[in-house]
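With one protein chain held back, the other chains of the complex are shown just where they sit.
Right, chain A next:
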């Protein structure tokens, strides 16, 4: 068992709790928020053979911390949101069940053909990524529907039954049915599914028109196959957790975190299983959006830096960016997902010198085993963590509350041997170089989701989660020109916290071709009305009242004849006509100009998919105001020599323990602020302040940043 708790409340007082449970590779994180604003954080070692065991054990510890028995605690839980890796892991480890695909005859190879794109043109040795259905289980049904929904070839039921025979003989556990143009006429898919269920009994059968009713057969088929692949796995798992928790006394339904950044009931997730992919990381933006409201700042960039990867997400106007281009294991997911951009840059990323003499960091990671050289667990290659240790930025004795001793001598050896010697750099220059390169990679990742999409990040606040985030946050902000950094108190269990403040969310879409120069839009009006009614009905069924339900409309639009669409919000209206269309055209032109530098005003716009998002707002939570400090001058716990990129030198630096700080305290850099789960580097010129809710803000001195940059370029010499 491993654990940690903060601000434990006395469970004997009445009140309810919200719980977020996020399963990661190493730890299962718990965040518990009381309705009085109290917060408990807990980390339980993940039990990968049966993840539900860690949930049960962790809940027991959390309840005990509140001086409650598990059933007493669960009775008072008003919301329990779970982020699970069950779906993602089945896909990544490719250990899911055997699935079949029934496609339109002649098109069974669509998953293999993909979009015909082979990446890395100069790498002729790259292997094809394969897929999740072997070709002998990709079968064709004789049928065909035209783009207008008309039946060209009626469904040949005998061909479906023949396919069922093969699926039965091969022992498939789930079947995806994905026909061409089922988005405009799902009749053939539905009938085929009916026959398959009849023939195959308890095998799960999923239709593409239910999973992703959108034009584009590759994405739709892939989304359906991924759903079929994970459904048997997540169904068993979620039902088990659900039964277990209700057996222990959980009064409310278990909610599952979805890829779209909202949560949904188990039943809803099992209707469209692909939504359970990337369930955990999708909660980070929810946490950030909560902070956005709390701080009154709408524009944030979140970075969550763990051991192997950096996850970056942009929040504009309080909303996380969404993408429909996400992939898992090179397979398109299709449904809208929180646009989390990941790169291989974490504490465990390995630094190396390529054979042309350039210093590189990652994407290979030392992971948890053997881990950085400093762990003394057999790792000999220098990692980002080792660079921090060598530069005095991470205290050997304070790591994970002293649970893991860091060997600073091993870090120094590794850095010198693998980077210093080949490049002719001394230890400080070599370790500093590692940090500068990884910071540059991180800057690239942030730029990829901001400037490369036409978003200027300079007015944004950088929110840093994860154990390693605090050491890079301020330098990253400075390099991008961001003035403010926020490091939440819950940084260590960031996603689990996000789950306690997320909303319930369902996405609906309808493929319906229309052009803005049309006069009338009856079909669109009807589609919106139907989708909204369905969204409301499902949210009401989950217990939301009318004032808690929010409906958002949007559409995929492009100039007539253009190929790619952009999704723009649509103003609500009972009946769309020229007035609304002019407004939509204006919005489209503005967005197009922002992304691509130009617009073609006056050209009509065509629409492909109309979208409705139904959101069930979870009531706001509040956070306690810990006692403010008494105004005494802060006395650091000690000092040590620490290297900072901004001055490219080791300077004597004050070290503070987080536990000793109170709201209102301010610390000027250079300083190190450390706790058992995270360390924050406060750069020279920057000021850290403790906020009323216990989180930390850094005001970044970007004015002198340009000067610092120039100093860097002229004084940091390679071969001094």
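The rule is simple: contacts are C-beta pairs under 8 Å (C-beta built on N, C-alpha and C of every residue); 3 or more make two chains touch, one makes a residue touch a chain; residues count from 1.
What we mean here is this: contacts and distances are computed from a predicted model.
As stated in its UniProt record, the chain not included in the shown complex is "N-methylhydantoinase B", which appears among "Multiple sugar transport system substrate-binding protein", "N-methylhydantoinase B", "Heme exporter protein C" or "Thiazole synthase".
Here one chain is not drawn; of A:436, A:611 or A:656, the residue touching it is A:436.
When the whole complex is considered, the residue among A:18, A:393 or A:592 that touches the unshown chain is A:592. Considering the whole complex, the residue from A:92, A:236, A:251 or A:358 that touches the absent chain is A:358. Contact with the chain that does not appear here is found for just one residue of A:252, A:447, A:536 or A:587, A:447.
Within the entire complex, the positions of chain A that touch the omitted partner chain are 106-110, 112-113, 115-128, 134-136, 144, 146-147, 152, 166, 169-170, 180-181, 183, 215-218, 354-360, 423, 425, 432-433, 436-437, 440-441, 444, 447-448, 451-452, 513, 559, 561-564, 566, 592, 595-598, 600, 603, 706, 709-710, 712-713, 716-719.
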